[in-house]
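What follows is a single structure, written as structure tokens, with notes after it.
Now for subunit A:
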Amino acid sequence: MSAPTNAVLDGAALVDATGVAITVDGVGPAVHGVDLRLAAGEMVGLVGESGCGKSLTAFSLLGLLPAGVRAAGELRFAGTAYDLAAPDTLRPLRGRDVAMVSQDPLTALNPVSRIDHQLGDVMRTHLDLSRAQRRARVLELLERVGIPSPRRVARAYPFELSGGMRQRVLIAMAISCRPRLLIADEPTTALDTTVQAQIMELLGGLVRDEGLAMLLITHDLGLVAQHCSRVCVMYAGEIVEHGAVRAVLDRPRHPYARALIECLASRDTGVARLATIEGTVPPVGAAIEGCRFAARCHYADHRCSVTRPRLTATGDGGLVACLRSEEIADE
Partner candidate 1 sequence: MADTLTAGTRRGLLPRIRTDRVLAVALVVAACYVVVALAAPVLTPEDPNAQHLLATLQGPSGAHLLGTDEYGRDELSRLLLGVRSSMLVGAIVALISSVGGLIVGLVSGYLRGPVDVVLSRIVDVGLAFPTLVLSLALISALGPGARSTVIALTLGFIPFSARVLRSAVLRLRQEGFIESARVTGVHPGRIVLRHVLPNLLGTLAVQTTMVFAYALLGEAGLSYVGLGVQPPTPSLGNMIAAGQVHALQAPRLTVAPGLAAAIIIMTLLFIGDALRDAADPLTVR
Partner candidate 2 sequence: MLVRVVAGSARAWRSFAWQIATKTAQTLIVLLGATIAVFLMVHVVPGDPARAALGAQASPQAVAELHKQLGLDRPLVVQYWNWLDQAVHGNLGRSIMLTDPVSTLLGQRLIVTAQIAALALVVSLVVAIPASLVSARWRGAFADRSARVVVLAGIAIPSFWLALLLILAFHSVLPVYGYAPLSAGVWAHFSHLILPAVALGAGHAALVFEINRIGLIEAIQEEYVRTARAHGIPEWRILLRYALRNAFLPTITVIGVQVGYLLGGAMLVETVFAIPGMGRLLITAVTARDYPLVQGGVLVTVVIFVVVNLLVDVSYSLIDPRVRRRSRG
């Protein structure tokens, strides 16, 4: 997987993960060698249906895969190389340089501990601050994430806060030690639509104002269209298309990306019958020759089930893994 990863990103990348491969013990490979690069101050979307390996990929960068799931590959973070196969070596990065905002704010906070203690725990681990300094920073952080009365929320227990408030607290926790990469795993799926917009606004602001790099993992191309500069489309454990958001949305080259966009379009225009992609993602470990999407693809022909397409550069600086991409894009 040493294809020229992306031409969209110029200059030195903050995060450069190469050949990320993930295997589930006793089942088989779930992610087949993925490359990801992020620069400071940009939000990159990683989209795909559930089960396509996007969350696993993200967790492997933190060294937090569940038991029985192993990763391989290399992560270069700010010039230092880390071996993804040795998750413990990634520990110093966690919370300090790389932080995560998780999917479900309702369960992601310790139910029997006050908010300020939980934020304090993270700072205590990574920052050399006095008690008073930590306390001040807790309030400052809560204010930063748009919590109206930080003092009261600091002394609250998680169950006393709404889902949106909890997600703000989790974002405060994530940025408490000024990380340089934020991984947001479906950060708004569990929230109401109005709250969703507020949270995305907050995250977008962090990227713009504080120069964070952010990897947004989502199944919602709409979010990506609004907030990200680049997008990686993942299917069955590999990246099938990558490029600038505008380019991919306007002129998708991979039939899977195209199908996702059609789903989005039909939702937005309120077409009576929602467009969906027929079939499901092949299970982890399924032995597939040729293109992994071929079984669900309208464009597949005899070559697709024999030859596996490789990620290749497109004219406008993107990458795509499809044998018929040129014909599809021109349609």
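As a working rule, a contact is a pair of C-beta atoms (placed from the backbone, for glycine too) under 8 Å apart; a residue touches a chain by one contact, two chains touch by 3 or more; residues count from 1.
Keep in mind how these were chosen: all candidates are chains of the complex that A comes from, given by their letters.
Because the structure is a prediction, the values reported are computed rather than measured.
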{"item": "Subunit A in this complex - touching candidate among 1 or 2", "value": "2"}
{"item": "Interface residues, subunit A side, partner candidate 2 - complex", "value": "62, 64, 91-96, 99-100, 102, 104, 107-114, 121-122, 125-126, 148-149, 152-153, 156-157, 159-162, 164-165, 170, 173-174"}
